[in-house]
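All protein chains but one are shown at their positions in the complex.
Note that the chains are named A, B and C in the order they appear, and that numbering of residues resets to 1 at the start of each chain.
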């Protein structure tokens, strides 16, 4: 039995981690922290956990928590997360960071998009980008894992075969992404109150969103990326458009995708002519992808879906944990 | 006082027409028809009309209805609509057709996309495309008006300034459109039941949708067009992407739009940096558009919204009626 | 042309008032106020008003505003509202107050439920409760109108015939009410953010809600009242249960209701066996009621619906304004 702790357990990603970890057969949750709610039962914050876990929230105390934790999940605001990661790493605890702090390798780029100096740029090189489909072997040996962003995970998995196989004109990629509201976290902001969001829909971050550099970094291609806010709790759908670099049939294109992900449990390529929907992946670690051509046969169109709190955050963190702690990768995830 | 009738009044577009026409100061609704519900009060079908109108549904009888109607709105399935239009036109009644039957000028193209022979191709040339912002003067004199499709109205208004001013590379236009469920009409289909749609989202018609040729026809440009199904009752948002043909600043691009629509009441161009949301146009005849550039300044991104039952169907039909019957264009619409 | 102003125009009731008043043929809106957003265009706050009204928000200045306003609508927090009402009344301006400040006749009761001393208890006796179906003639002559609460309007209209006709055992009345989220106003509170409300449902105020004394006051009966929070933007449905005091058939009971409201435009009693739904009254000033018996014939069950921003607030305020300013009661409301 391995021991894990969640630093910052009261938000949506913290809650979702708990939902995956409570029935996980290989780990025991030993600490859950919150600065503002310490002293409360965790089930007083996440009321669905009543009767399932009886831990009490503590303040984050790395010295104490490091003593009996094999691994910590950090669900903290950016910058604060890197500072905390350092302490746990120094104490020999493995870290899976769900913030953005270790996703970009270039501290300058980080500072440009996140408007803050990176607290520990020297750690960037040892962090492994936690997308198991791309970096499985590295993750197994990592001490510090940068869990990918939700838009990033979905967009990268959906676009990757097009780019890696050089099927498309590089600077022609457009990613039109749509996310459920939990992607914004538990933020209490006028933008996210019910009546401003329900029966509504909008684009935002049109001229630049923080997940853009992460997507470009992983794809090795420049893209146009526009996120939209869906009136759903959870789920991301990315529609990827790219001009074909050479003629290919819809059938063959679908085969390229099927082959690309043939060994992956958590990425399912749909049959030719089928496109995925959010409800097929909500509350799961799965990504589903459908791919085809526009009516003129000139543009590849790939549609991918994940749960932004699942494969886009917490269940992917558990998938990474399984690799790091030596469990079967699918443990607790199907 | 002019007299109007609604042929096929029990669906969503018929109901919405009634909501605009009941308080309209210039017209009297004389007949509402339904083949399956004739004999029932119209307020038994659209229960919100109780206490507002007391008409009883009749079967469609062009001979009788033509006698006391200056104009009819057709809310019928395609092909059936053209056949009915002919009868009213022959009887000297003006026709606003909300179906797709007269939107395309080319009967072959119609037959390719709608999989049925056009009943009266000879009428195609006299039909006027009912987009007042483009064809106002022709509409005023028309006898037969082809009310545009909902996706088409939104996408054309949003993309037109880019194309008409030759600001973008022609074959680079991608239109990613999202529509509320009422766009599918009152269809009782497994696809549209609540639990298959709520807290869900998906792409459809990826390799070809019927509004595509209509959009291309009006824009005079080939486009990639993918519609998506939003879990909202009403509203369409189209995100238009196109590579710039020449450098232009976001500010100047916004000016091009503002200037293009400067005389239009029902198309509002937002301030620089602002993008519209569905709730700003629901239950109205307005279209709102925001436009800018991607983070690299190479791609124009325009976002437009309408109510698919408003400017995308019924209120636009009333706007057309106002022009045809000689009322002030805004009557009953603000 | 009469002149009206809205004091506190940026919230949901203020916005909805504007939607009714802009096309109203008898009034001109002269001032709209906001302390925090003064200087902004009103259409920058209510973006759907773009192209429909060009007023700029001002700070509330009773001295100035009283000069050219025949009537003001107050959309202010309780206590603040009574203080403001006094100033406008002193300046000879008619006041329709949408807050709770003048709904209860008893200052002690007000202070018990609203936890604040009433600023002007002497005004309570001259305020008229703005439910036109009950107090039409008084409203016509009133200077100060207390616009009813949203739960109150719905519950009172739905239960009144049972009580007034002494059909039910008095202390047996249970009102189970369900409201859309806009009933809470534009409050930015963790309770109302999208992910805490969407695909969710809950009871609140179980042991006491502020609308309870108002309902009891108007009905002249003690009731059990429990409100619930519906995941919809707008609409209230009240289900009223009461033990019959004497045997009556469902048909006769329905007749009692139909007769009770036979002269009312805005209260529609449905046919026997029919019960109303929210969507029949959203965006309107109508109330619809269905009434019948439980399976044993011992309990009357009445179900009533209104739009909490319509008949439950802003359109009812316009109905009151029509009476006060001498317009036909239905003007601008159908």
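As a convention for this text, a residue touches a chain if its C-beta (ideal position, glycine included) is under 8 Å from a C-beta of that chain, and two chains touch if they have at least 3 such contacts.
All figures in this text were calculated on a predicted structure; none of them were measured in a lab.
Visitor: Which residue, C:237, C:309 or C:323, contacts the hidden chain when the whole complex is considered?
Guide: Residue touching the absent chain, from the options given: C:237.
Visitor: From the list C:14, C:130, C:292 or C:332, which touches the chain that is not on show?
Guide: C:292
Visitor: Of the residues C:32, C:124, C:256 or C:303, I need the one that contacts the missing chain.
Guide: C:303
Visitor: For a quick check of understanding: of A:51, A:92 or A:326, which residue touches the chain that isn't displayed?
Guide: Per the contact definition at the top, the residue touching the missing chain is A:51.
Visitor: Across the whole complex, list the residues on subunit B that are touched by the chain not included here.
Guide: 12, 181-182, 186-190, 192-195, 197-199, 231-233
Visitor: Considering the whole complex rather than only what is displayed, give the residues of subunit A touching the chain that is not shown.
Guide: 22-23, 47-48, 50-52, 198-199, 265-266, 268, 270, 276-277, 279-284, 286, 288, 334
Visitor: Extract the touching residues of subunit C with respect to the undisplayed chain.
Guide: That gives, for subunit C, the contact residues 171-172, 174, 176, 178, 196, 199-204, 206-208, 212, 222, 224-226, 228, 230-235, 237, 239, 241, 243, 250, 273, 275-279, 282, 290, 292-296, 298-299, 301, 303.
In this section, only the chains that are shown with their structure count from here on.
Visitor: Where the centre means the average of the CA atoms, what chain is farthest from subunit C?
Guide: Chain centre farthest from subunit C's centre: A.
Visitor: Taking each chain's centre as the mean of its CA atoms, how far is subunit B from subunit C in angstrom?
Guide: Centre separation, subunit B to subunit C: 35 Å.
Visitor: Could you state the distance in Å from the CA-based centre of subunit A to that of subunit B?
Guide: 39
Visitor: So which stretches of subunit A touch two or more other chains?
Guide: If we look for residues of subunit A contacting two or more partner chains, we find 199, 231-233.
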